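This report concerns only the one structure given below.
For this view, one protein chain was removed and the others were kept in their places.
Here is chain A:
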């Protein structure tokens, strides 16, 4: 075996499982030698230069060793396969906006709470930087988790094929599950989780976000806030929960339910805007006179971003379902 063939064979086998390398290397080497011999046999010229030229020709015919190695390995050459792709897109569409908004809110509130007198530019800079990191981390986590799942089920294709023997499929095997209904249920379930999380916000102690030293571990909410505001907040959340429960149990998003949900969302946003702009809603010890208003305004902006995004996505789903 010439040095060139040896290098070529090494290039092919270096990415293959170790136990299969010697066998494949021996087979490729024998093949290359056979191909070279066959071509030299047709030729009268047996000079070393001619032999080297023929060998080069044979190796080039076999092509890129990486491609040949890929053919041998026969493993999936994709990260997210066709069966996992819809789940991947769905996860990105739901998780990234939520992570982004939570990251912005958390960063704004904690930056202002930890550094009294902080400038608006610093708040934006910190929030933007940390939000980008949070988004990239979430994206990487989703991609890795679904990519690993995809490896486990070979893109889903092999899994679905393994379920039954060839030729045994009947129409009774059709998946009669309402995929549209399943999606509505999944979205409603996720919505309920968010609502429960939002309901607990007035009760969360500052120690949970490692800023408990600022107000002796009390909540983020002003303890002097009228009980009526809290009851109103929970009442609106209860209405939102009712909408999601209806969607979950009926597995459908009828226009009336969607419209009612939209109205409740808007009413909630108006309620929170009034609450935030008429009194200190956040704990006074977390704010200071210079930045208290900015904190409240940023929170209001975040609330309206969430509300508008929710309205737009609801409208898009409604339009999609009408088609």
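The working rule: a residue touches a chain if its C-beta (ideal position, glycine included) is under 8 Å from a C-beta of that chain, and two chains touch if they have at least 3 such contacts; residues count from 1.
Everything that follows uses one rule, which is that contacts and distances are computed from a predicted model.
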Practice item. Between "ATP synthase gamma chain", "Hydrogenase", "Multiple monosaccharide ABC transporter ATP-binding protein" or "PadR family transcriptional regulator", choose the name on the UniProt record of the chain that's been left out. Key: "PadR family transcriptional regulator"
Exercise for review: Taking the full complex into account, find the residue in A:10, A:61, A:122 or A:216 that is in contact with the omitted chain.
Suggested key: A:61
Revision key, fill the gap. Out of A:7, A:30 or A:120, only one touches the absent chain, namely A:30
Revision key, fill the gap. Chain A positions in touch with the non-displayed chain are 23-24, 26-28, 30-31, 33-35, 38, 61-63, 67-68, 71-72, 74
